[in-house]
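In what follows, a single structure is set out as structure tokens and then discussed.
Just one protein chain is left out here, and the rest sit where they should.
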Amino acid sequence: MTAVYEAQARCEDIWETLLDSMLRIRYFENEVKALFGSGLVRGSTHLCQGQEATVVGACSRLRPGDMMASTYRGHGAVLATGASPTAAFAEILGRDPGLCGGKGGSMHFTDLTHGAIGSNAIVGAHLPIAVGAAFGAQHLKSGAVSLAFTGDGSTNIGAFHEALNLAGIWKLPVVIVIENNHYGEYSPLAATTPISALVDRAKSYGIRGEVVDGNDVLAVRNVVGEAFDRARDGNGPTLIEADTYRFEGHSRSDPGKYRPPGELESWLARDPIERFADLLKEREIAGTEIVEAHRQQVGAEIAAALQAAKAAPEPQPERLYEDVIG
Amino acid sequence: MTAVYEAQARCEDIWETLLDSMLRIRYFENEVKALFGSGLVRGSTHLCQGQEATVVGACSRLRPGDMMASTYRGHGAVLATGASPTAAFAEILGRDPGLCGGKGGSMHFTDLTHGAIGSNAIVGAHLPIAVGAAFGAQHLKSGAVSLAFTGDGSTNIGAFHEALNLAGIWKLPVVIVIENNHYGEYSPLAATTPISALVDRAKSYGIRGEVVDGNDVLAVRNVVGEAFDRARDGNGPTLIEADTYRFEGHSRSDPGKYRPPGELESWLARDPIERFADLLKEREIAGTEIVEAHRQQVGAEIAAALQAAKAAPEPQPERLYEDVIG
Amino acid sequence: MIRELTYREAIASAIGDELEADPRTVFFGEDVGAAGGAFKSTVGLLERFGGERVRDTPISEQAIVGAAIGAAIAGLRPIAEIMFADFVGVCFDQIVNQLAKYRYMTAGQVRLPVTLRMANGAGAGFGAQHSQAAENWLINVPGLYLATPATAEDTYRILRTAVQCDDPVVVFEHKNLFGLKGTIDSTAPVLPVGKADVVRSGEHVTVVATQQMRHRAVEAAEELAAEGIHIEVIDPRWLTPFDDAAVVASLQKTSRLLVVQEGPAPGGWAGALVARLCAHHFELFDAPPRLLTSPFTPVPYSGVLEDAWLPSAPDVADCCRELLKY
Partner (left out) sequence: MIRELTYREAIASAIGDELEADPRTVFFGEDVGAAGGAFKSTVGLLERFGGERVRDTPISEQAIVGAAIGAAIAGLRPIAEIMFADFVGVCFDQIVNQLAKYRYMTAGQVRLPVTLRMANGAGAGFGAQHSQAAENWLINVPGLYLATPATAEDTYRILRTAVQCDDPVVVFEHKNLFGLKGTIDSTAPVLPVGKADVVRSGEHVTVVATQQMRHRAVEAAEELAAEGIHIEVIDPRWLTPFDDAAVVASLQKTSRLLVVQEGPAPGGWAGALVARLCAHHFELFDAPPRLLTSPFTPVPYSGVLEDAWLPSAPDVADCCRELLKY
């Protein structure tokens, strides 16, 4: 019924997209980190470095018309839809050509032209919205799927429960990917959540649950692909738990000291980009040099994007009053 | 570890309490129905007739210091704690000696002296509060247990999720009884909830789940007794799904037309009071005449209570301003 | 088509006409379909438009509002019901932080043609959690239109305006007015957003009042007319945007202002109006502008107390007399 995807499948057709997308996020956030360090970014920012395979693998299944909702840790997810790094930088810098005209900021990337319907700074609040988008797609018979990323900690908030229940009872075409990076802000999952397999919560909503190695971009792409097929075929939602880790602290002010010694290192050894590079080499799809060329090229792209964003103008004062109502 | 209760156990010591308590609720609500009919009650009221065994069996496990929280369909639960029917009638009539001075009404019975910490008119909102009461008991090492009743429909609201998760992670001494009467206001459970065994949601919170025939007062008493023992012993919460039915519509204005033909009748045949009377007879604990004497006596008690409540004064005007802050 | 309808029937009629007019319009909420609504204000819609366009939801207000937002993003024009306005409490984030801010935060990429309807207000004995004037919780929130229709005619027309509006509109339907009759012309032009109604003209005092307070003001006007006092009664109909101009025009005649508001004064629309008028039209006042509001207490259940809580027609008349003594 659904197409067969296998983690071991060849990826000749897609590897460049996946690799570039992960690199783009990684390098983008390196710059964001630096910008923060030099005081050029306001408020807070939440890096997803280390989690690139999850967002890239999942978003690689999006087709035009599909919709993707994410959290404040959303740079990666939104860039993975194809949003412009220049506009993303400009948004973080609060500039007029930013994704949201500089009015959103790091936590609120939205790019409707790429199906990125919103990054939300209220934990879990995007889930009812993503489910609503799926309802819209179902109702319009557009064949679109709604994809939502959410954190492990967010599975304890009421909105998660209500959203998944509605998705379940209305059999909506929505795929919810838990980016289980094992921490809320600073609290380890086990301190706040009485079960260890978050995917088990799918059963409460009569929906299908899947677990995947969130640092394996092909594995994520496969499991999400199957979920998308089910959704498009009218077979309802899927909850996917992706096991992953954020290399950085929760937000700009967090050195991540609460991590047990060795934990970060063990995850660094599973760096999703390096793993994918190894796989490309192993399968003789692309050797070190070719991958290095991609690194260079994406690096240059990001540097240029930052350059352009820095040169972009501030919003005009009257923008303050626009886009409220009317 | 916990005491052994059996559904078949003798109930010589307790049957009178259970029978009288169920009769008290039944007769109390007969009068409430009549009061509504004659326009003496304001707003809305939600009868629990048919569900008496669940609240009576569960509340029979309460000890002094324990706490019980209920829903707007809470007459039965609060009366089952031992609250005065006179004060309960007076509350519904909005009179000064009412349980809450006439300021609460039918949906807001509270009687702290009997551990009834509040009936809540917001679906699910009492659950975080009941869990908090259990936290207080745990912290104070008082040995108290917190008991909460909630509806089947309420298991879809965010507060349910957050409350049970907190109960699970903090291993709180709380027992949550779902009064599964198979309907929300008018919607059958299957229209709003993608799973049929609500008790399965316990697994999402790492807590124990039990199912019980909610129209069998001894069965409820037993399963709740075990849950109370676990709670008092520090073994955490239990979610109990009690299968039952409301004989009346959702609220005063509802004739219950959405029920499939024959459904009400099949449940009337399982009337918890009549079933208990049959059991008492079968086990030769009490024959028809003795039970009849109880009916008479409780009937008279309720008639007198209503009489007294009707004669009670309205609140003084200055009560309007009292008990806000300060 | 011109028909005599009640306020309650006007609701179903407006929703029906909008569902008829635009296939992208959908309607959902708790028990709005099969049961025709808790207030029977949506009777017949399910039968007429089918279960795809008129949907019963689980008891999950966050999911209801979120679903409306998401569906709007996907291209629908959702009408969602929150049964009692007090339940705004359980979905406040979705209304205030999501629905109201989406357009602004995305710099206009997303506009949300969402209509939220809810039953508002006190006077029917529903107690503290089912009787609030919830409009006062939302007037501080930019990004929402707020409407408070007081007649069957206005309810019909405002609901249609709301559904046709490209930004979110919250429509408060007053529980105590459901029985009011009116003459509905389904072909009348759409009522513009933010236009007040001068209900009765007079030269002595300007009285601004909404919903049931408007009707009490008219009652007071009749009483006062017998004394030769002629008050001008203005129903703003919309709280956001507020038709200050209509009040100013009236004040130019009367120089005396009374604002009658259901609900406590602090943070209410009445105080906001007075503050604006004092800042910008101070010279218009020949007497101190007066507020007549509920006391700063929750809504009590008892009839005598709830009556005292609500400003009455005699209270309005007294305030007018006092204003004229100044």
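We just call them A, B and C in the order they show up, numbering each chain from 1.
Keep this in mind: a residue touches a chain if its C-beta (ideal position, glycine included) is under 8 Å from a C-beta of that chain, and two chains touch if they have at least 3 such contacts.
Please read all numbers here as calculations on a predicted model, not as lab measurements.
Participant: Considering all chains of the complex, which shown ones does the missing chain contact?
Facilitator: A, B, C
Participant: Of the listed residues C:Gly123, C:Gly202, C:Gly263 or C:Pro311, which contacts the missing chain in the full complex?
Facilitator: Reading the full complex, the residue touching the unseen chain is C:Gly263.
Participant: With the missing chain put back, one of A:Val123, A:Leu172, A:Val199 or A:Ala231 would touch it. Which one?
Facilitator: Reading the full complex, the residue touching the unseen chain is A:Val123.
Participant: Out of A:Gly50, A:Gly102, A:Gly206 or A:Gly236, which residue would touch the omitted chain in the full complex?
Facilitator: A:Gly102
Participant: Kindly state which of the options A:Leu268, A:Ala300 or A:Leu320 is in contact with the chain not pictured.
Facilitator: A:Leu320
Participant: Which residue numbers on chain A touch the omitted chain?
Facilitator: 41-44, 91, 94-95, 100-108, 120-125, 153-154, 156-159, 184-187, 191-193, 258, 314-315, 317, 319-321, 324
Participant: What does the interface between chain C and the hidden chain look like in terms of residue numbers?
Facilitator: So the residues of chain C touching the missing chain come out as 86-90, 92-94, 96-97, 100-101, 104-105, 127-129, 136-143, 240, 242, 263-272, 274-276, 278-280, 282, 285, 287-291, 296-298, 300.
Participant: Considering the whole complex rather than only what is displayed, give the residues of chain B touching the chain that is not shown.
Facilitator: Per the touch rule, chain B residues meeting the hidden chain are 67, 100-104, 108, 110-112, 117-118, 120, 122, 125, 127-137, 139-140, 142, 144, 146, 158-159, 162-163, 165-166, 169-170, 319, 322-326.
To be clear about the criterion, only the chains that are shown with their structure count from here on.
Participant: Using mean CA coordinates as chain centres, what's the chain A-chain C distance in Å?
Facilitator: 40
Participant: Return the distance between the CA-based centres of chain A and chain B, expressed in whole Å.
Facilitator: Centre separation, chain A to chain B: 45 Å.
Participant: Round to the nearest whole Å and give the separation of the Cα centres of chain B and chain C.
Facilitator: One centre to the other, that is 36 Å.
Participant: By residue number and range, which residues of chain B touch two or more other chains?
Facilitator: 156-159, 191-193
Participant: I need the residues of chain C touching at least two other chains; which ones are they?
Facilitator: Residues 57-58, 60-62 of chain C touch two or more partner chains.
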